[in-house]
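== chain A ==
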Amino acid sequence: MATVTVEGFPVRTEFSYDLTHHMWVEELGGERVRVGMDALGLETSGTLAHLMMVEVGTEVARGEPFGSLEAEKYVGPLVAPLSGTVLAVNADAVASPSLVQSDPYGAGWMVELSASDLEGERSGLVSGDEIVTRFAQKVTEYRLEGVLAE
Partner candidate 1 sequence: MDRSATLRVIDFGTVTPLRSQTLWHAIASGVSAGGPPTLAFCRPGGRYVSIGFHRSIDELDPEMCGPTGLAVFRRMVGGGPVYIDPGQLFFQMVVPADWATARRGETIRRLLEPAVAAFRDVGIPASFDDEIVLGDRKICGHAGGQIGGALVAVGNVIDSFDHAAAASIVRAPAPEARDEYLRQMRRFVAATPTDFDAFVAAATHRYADAFALDPFPGDLDATERRELDRLDRLFVDPEWVGGVEGRRRPWWRVKVTSKVWVTHARIDALRVTAAFREGRVRSVRVCTDDGVSVATRNVEEVMRRFGAPRIGELLEEMAAGAPA
Partner candidate 2 sequence: MTVSTETFDLRRRVFGDVIEFYAPGLKRWETSEWRPANPRRFLPVSVTGTACALQCDHCQANVLKGMISARAADDLYHLARRLWDEGTDGLLISGGSTRSGGVPLARHLAAIARIKRELPMRVVVHSGVVAPEIAEGLAEAGVDGVMLDIIGADETIRDVYHLDLTTADFERSLACLADQGLRIIPHIVIGLHYGRFLGEWTALEMIARHPVSTLILVVLMPLVGTPMAGIDPPPADEVVDFFALARSTMPDTKINLGCGRPMGSMKQELDRGAIDVGLNGIAYPADGAIAYARERGLQPRLYEFCCSLTWAGEGYREVTIR
């Protein structure tokens, strides 16, 4: 397990990332993956007030919602980074969204999936050596747009 700080944000380098929707993926073995939100996604969402996730057994598609979050009266989708079937939902995070803010890569995970096309869809995620560079680029991009303070 390796957590590095990239431009002020913690990043777990052994995970894969959908940097567009700010979701991380941890491979648990076989087709089983765990999914959560990265630190940059939390920063731009604001303080999480509510989370809702689909039920166990639901089929989700990459790029489509698997749940919703609410922050500052704004409701937005939680977007699945991979396609698959929901195997588990983190009830603690639903009951207390602050858990996601305090430990986004650990206790604040959101769902576990049985990925239906892990081999094929993994290439759509950022992983390995590219993570730090691509994450830093994203932060820089946000700073230039004024989304993040300098």
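Selection rule, in plain terms: all candidates are chains of the complex that A comes from, given by their letters.
Assume a contact is a pair of C-beta atoms (placed from the backbone, for glycine too) under 8 Å apart; a residue touches a chain by one contact, two chains touch by 3 or more; residues count from 1.
In this text, all values refer to a predicted model and were calculated from it rather than measured experimentally.
The candidate list 1 or 2 contains one chain touching chain A in this complex, and it is 1. Listing the residues of chain A that touch candidate 1 in their complex gives 44-47, 49-52, 68, 70-77, 94-96, 142, 145, 147-148.
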